[in-house]
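With one protein chain withheld, the remaining protein chains of the complex are depicted in position.
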Amino acid sequence: MNRLFSINYSLYTGILLTAILIFLAIFGPSMAPHTLTETLRTSYENGTILAPPLPPFTSKEFLLGTDRSGYDILSMILYGIRYTLFISFAVTLIKMTTGSLIGLYVGTWKKTPQLLEAFENAWSYVPLFLILYFFLGPITFAENADPNVLVFYFIIVASIVSIPSIVSSVRKKSKEISTSTFIEAARLLGANRHRLVWRHIFPQLKESLLVMFILEIVQVIALMGQLALMNIFIGGTIYRRDSQIYLSITKEISGLVGAARGNIYSDTTYILYIPLILLLIITSSFSLLANGLKNRFQSTYQRTPWVKTGFEPRVRPVRKVMKKSE
Amino acid sequence: MRIIQQAIFIFLLIILLAAIPSILIVNPYELNIYLDFSQLGHLYGQFMKELASGSLGTYQLGDQVRFISADIKSNFLISLFTLLIGVLSAVVIGLLFGIFLSRFIVTRFFNMLLNILSTIPDFILIVFSLVLAIKIYEVSGVRVISLRPDGGALNIWYPMVLTAIAPTLYMFKLLAVQYYQTSGEDYIRTAVSKGMRVNYINFQHVYKNIEPFIIADLTKVVSLAIGNLFIIEYLLNVPGITKFIFQSNQFQPITIGLFSMLLISLIVYFSIRLVLYIFKRGFIYE
Amino acid sequence: MEKILEVKDLKVSFHVYGGEVQAVRGVSFDLFKGETLAIVGESGSGKSVLNQTIMKLIPMPPGKITGGQILFHGEDIVHKSDKEMEKIRGKDISMIFQDPMTSLNPTMKVGHQIMEVLHKHQNMKSSQAKERAIELLRLVGIPMPEKRVNQYPHEFSGGMRQRAMIAIALAANPSLLIADEPTTALDVTIQAQILELMKDLQKKMDTSIIFITHDLGVVANVADRVAVMYAGQIVEIGTVDEIFYDPRHPYTWGLLASMPSLDSDHKAELAAIPGTPPDLTNPPKGDAFAPRNQYALAIDFEQEPPMFQVSETHFAKTWLLHPDAPKVEPPEAVKLKMRKLSSTFEKPILVKEGK
């Protein structure tokens, strides 16, 4: 008798969009109409001159048009999206696994070390992208640096840098659970710390960790975007001294946004809009997915307020009803 | 005790960060990256010497070498002013739409908008508002921002708005959740059972129980604002404190820049605490 | 005796994700001036919801009054707006709650939480209100009220906080005080003090009290009349002697039998009521207590029993009182205490609807 009061739209749109993104990440490059090196030669086609920068939807050849130097925007995106998703997923995977492991175990300690708390607060004070700016600044412009090494280097530094914030939030959640009575009961039955963490605390946090994982992916993309705005592209930046243009080697989406920043003041703003809107779609699909999962998992929420607050939840949370056996 | 430990950690972090550009070496041949710590001693020694001699040292601007102390004052004030107004508007808008006005129909739509905006990463919002400013200029001829460093007032107000976006969304979400939880407490039921009006309850009962949460998360809000301030000053080329940090890779200006940013954030933090205290003293009688 | 509250066939239901819970299913009772009516019932019987509805305290999006009237001093408050209710709450009707630890605002001085009621309902100036607050604290038995008035709730013990709650509730000397399990969270000795305090305050201020509890000992100590509630309905109502010495409803028997009394030394097994209270999202057909009732008749499962009148003030809602129902003996522990009361009619009369 458990009617769904209102369909969980954000969950289904989230899943759909994420599936499309993953599909693009896998088959993107093979679907790209042009390679990254081909450029549009100024050519003459039935009455019109086609010359870079070609606005989108003017020719079937270059569906989304080309940038200033003639590279096909659609291909660049299809190649770059794999990097964006892979990098953000890899960073999140590393930092979430390490951060959660540490957080879960430290949460079960009787007294959390003051030094750890002080470090966490201090670390959360300094904006992450600033730390990365300093780590990546000097090496991104090295001409002959191999993009894969730079990508790998970014993944390592980015995950290490953001581990403290994961540890702090997981530690707080784990601490809260490990003071409840059923943990005391398990201790009395002789359960050791590992059993407490993996049989009792982790199952409670599974859902919120999954939601956190997805939100952290958005954080990494945001980080890459912030760096890109300061001309630091993941995988290396080519700086053409003569035309003062910054180019991303890996064509990673936020890199494209960073590179296209110059076009704001000219009439070819579409070179900026296309990657920017795509980036917006990527981050919104993950946010929708996370929000949808949160509505789904919210089995019981706290007391209803005594005063009209205007924040009553729209989607009725569906209580996880186990399969009725009788 | 914990504050001192925190201060030491931040201090070490800044010193190390500022040193990285000059000690991070890319080995062009084997293409690996390593940190050459040997230089560290020399750098810090030199830095101390400069401070000891009373001047803040020199920095390279383009081709000429200038004294930091000469330019820092105006930049410091610009950044401080931008950050202060940004975080202040975040707290004010957060309180207004998160608590005091949140129950009205019209604010409900605004709240929905804020909720949607908060899912979009800050830097996309910044770029979009930048594009918006240019579109306004192209359409109406009204110059909303000026990209020349000496643009004066025109150069300040729009960056202030941009810096306020991220903290406002964060503060709004935080206060909305806290308000929903606090209004479920028993003492709110007691207040309603005493016949108090909702508006009175919001001010006298709800606010004082939410204030500790605002103060607790104030550092996070300030650090969010700083993060965005860096980007905005870089994009809109605002003559703020970040000039020293991005201008050159020299250790001296970067350290001075970072420390003054730390000083700015402390000033902003305590002035917001002061504003909250005055608001409490004024509106909520003891 | 002047009647200050009449509840007529009140129905309240809640929208919950499981469906719609009918917490109160047609409750009717009256309350006279200066009287203490105890409402007894187990958790889930709807006693708290009933009383919070009298004050329209439950938030209306999940909760909804689906039927009936609440006449307070003759005016029906079901249709009153929030603005109008704010004039009544704290002034004519006030309430004290179960957990003193969380019912006071931790960030506001106790004195101020009293003065705000005086300020709102009697628009006293703050200096005069402070005097009155100190007086009220002395009235409820808090030592050194001048010092205490400027202290915060965390500086008060559990018993002190409940006294402060009583002071807040009685500040605008209301005509009706609803006490929602005020002593459940307190220790036995402090509970005894609070009960004594409420009884003599009632004499002084002639306030009528609705006392909600699940502890029959407290009922015997405090109540003039008792209403026993089960699954959202009043199953038996009468004076305290009638309910304890001449109970007629099997559920009341069950409650009395499952309480171990201090003086009974035999070690016989307690007469527990088997099973669990019904799920009110879809209340059972017929008498809700039938599945747990060892004296249940066949008709109990078909049709809901009407209210039978046993004496001027004693009513019970069970088919056992029907003339051709079989004579049934109450459990051993209850029979021990049974007494013949003068006011009982020879034969119970079927009450027409409405009561």
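The letters A, B and C name the chains in turn, as written, and every chain counts its residues from 1.
Note that in this section a contact is a pair of C-beta atoms (placed from the backbone, for glycine too) under 8 Å apart; a residue touches a chain by one contact, two chains touch by 3 or more.
Just so we're on the same page, contacts and distances are computed from a predicted model.
K.L.:
Can you pick, from "Dihydroxyacetone kinase-like protein", "ATP-binding cassette domain-containing protein", "Na+/H+ antiporter subunit E" or "Hydrogenase expression/formation protein HypE", the UniProt name of the chain not shown?
P.N.:
"ATP-binding cassette domain-containing protein"
K.L.:
Need the list of shown chains touched by the one chain that isn't shown.
P.N.:
The undisplayed chain, in the complete complex, is in contact with A, C.
K.L.:
Considering the complete complex, identify which of C:Arg138, C:His214 or C:His322 is in touch with the unshown chain.
P.N.:
Considering all chains, including the one not shown, the answer is C:His214.
K.L.:
One chain is left out of this view; which of A:Ala191, A:Leu210 or A:Leu280 touches it in the full complex?
P.N.:
Hidden-chain contact among the options goes to A:Ala191.
K.L.:
Per the definition of touch given earlier, which of C:Glu6, C:Glu42 or C:Glu131 contacts the omitted chain?
P.N.:
In the full complex, the listed residue that touches the missing chain is C:Glu42.
K.L.:
So one chain is hidden, and I want to know which residue out of C:Val140, C:Ala231, C:Ile273 or C:Leu320 touches that hidden chain in the complete assembly.
P.N.:
Only one of C:Val140, C:Ala231, C:Ile273 or C:Leu320 touches the chain omitted from view, namely C:Ile273.
K.L.:
Extract the touching residues of subunit C with respect to the undisplayed chain.
P.N.:
On the subunit C side, contact with the omitted chain comes from 42-43, 158, 187-192, 195-196, 214-221, 240-241, 244-245, 254-256, 258-262, 265, 269-274, 276-277, 337.
K.L.:
Kindly note down the residues of subunit A that lie in touch with the hidden chain.
P.N.:
Touching the chain left out of view, subunit A contributes residues 180-182, 184-191, 195, 199-200, 203-204, 299-300, 319, 322, 325-326.
Basically, only the chains that are shown with their structure count from here on.
K.L.:
Which of line, ring, star, complete or other matches the graph of chains that touch?
P.N.:
It is complete, because no pair of chains fails to touch.
K.L.:
In subunit B, what residues contact two or more other chains?
P.N.:
As it turns out, subunit B has residues touching two or more other chains at 185, 189, 192.
K.L.:
Which positions in subunit C touch two or more other chains at once?
P.N.:
Expected reply: 57.
K.L.:
State the interface residues of subunit B toward subunit A in the complex, per the touch definition above.
P.N.:
Residue list for subunit B touching subunit A: 1-2, 5-7, 9-10, 13-14, 17-18, 20-21, 24, 26, 28, 31-33, 102-104, 107-108, 111, 119-124, 126-128, 130-131, 134, 176-177, 179-181, 183-185, 188-189, 192, 198, 201-202, 206, 219-220, 222-224, 226-227, 230-231, 234-235, 246, 249, 265.
K.L.:
Using the touch definition from the top, list the residues of subunit B that touch subunit C in their complex.
P.N.:
185-187, 189-197, 204-205, 208-209, 286
K.L.:
Spell out the residues on subunit A that touch subunit B in their complex, using ranges where they run on.
P.N.:
114-115, 117-119, 121-131, 133-135, 137-139, 142, 144-146, 149, 153, 218, 221-222, 225-226, 229-230, 257, 261, 264-265, 269, 272, 276, 279-280, 283-284, 287-288, 291, 302-311
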